[in-house]
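Here the complex is missing one protein chain, while the rest keep their positions.
Up next, chain A:
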Amino acid sequence: MNDLKSLATYLNVPVAKLSLDQKEKILVWKEKDGKTLRGLISIAKYLSRNSSHHKQFSGESIEERAAIDQWLEYRLNNIDRAQQEKDTNAFIKDINTYLEDKVYFVGHQLSLADFLLYYGLHNLFRDLTFYEKQKYMHLSRWFDNVQHAENVRQTQTLIPFQKNILYTGSAH
């Protein structure tokens, strides 16, 4: 829920009534005129496309928009649903490899994918040790970049990163 509120703030869109449908475990966005949207991805895309300032945020080309959609799904299916450590380890490694030669997830600027993935991964990053942050270097680099971008972090805690190599051998 926090993600969508922050997203609305970032996009300068007024926050409507946001609640959680307990039965279906799905987010519900209700505007003043009665328009409702259900689901994290739908609401996020709605907000993003409706904001005039950030056309690039939702993807400049059709390919970029499709890629962003893919990453939003990834967030929902893999990150939010990860129960055990081995699930988390699996997707962390994947994303780290993906980010090896990319500054942002899609295209050359901050997009909706980066935004929601940052919020989706924040809890995880809070508990990572410096050893792990060093192990997943590309992911850490991306995370540090996004958390310092203007108005993205808002009320989330700033995760510290070490730009120097601390661990040469083992974690000991």
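Note that in this section contacts are C-beta pairs under 8 Å (C-beta built on N, C-alpha and C of every residue); 3 or more make two chains touch, one makes a residue touch a chain; residues count from 1.
What we mean here is this: contacts and distances are computed from a predicted model.
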| item | value |
| --- | --- |
| Protein name as given in UniProt for the chain not displayed, "Carbonic anhydrase", "Ribosomal RNA-processing protein 42", "Trafficking protein particle complex subunit 2-like protein" or "Aspartate--tRNA ligase, cytoplasmic" | "Aspartate--tRNA ligase, cytoplasmic" |
| Residue of A:A67, A:M137 or A:I159 in touch with the missing chain, whole complex considered | A:I159 |
| Where the unshown chain meets chain A, residue by residue | 129-130, 159-160, 162, 164-169, 172 |
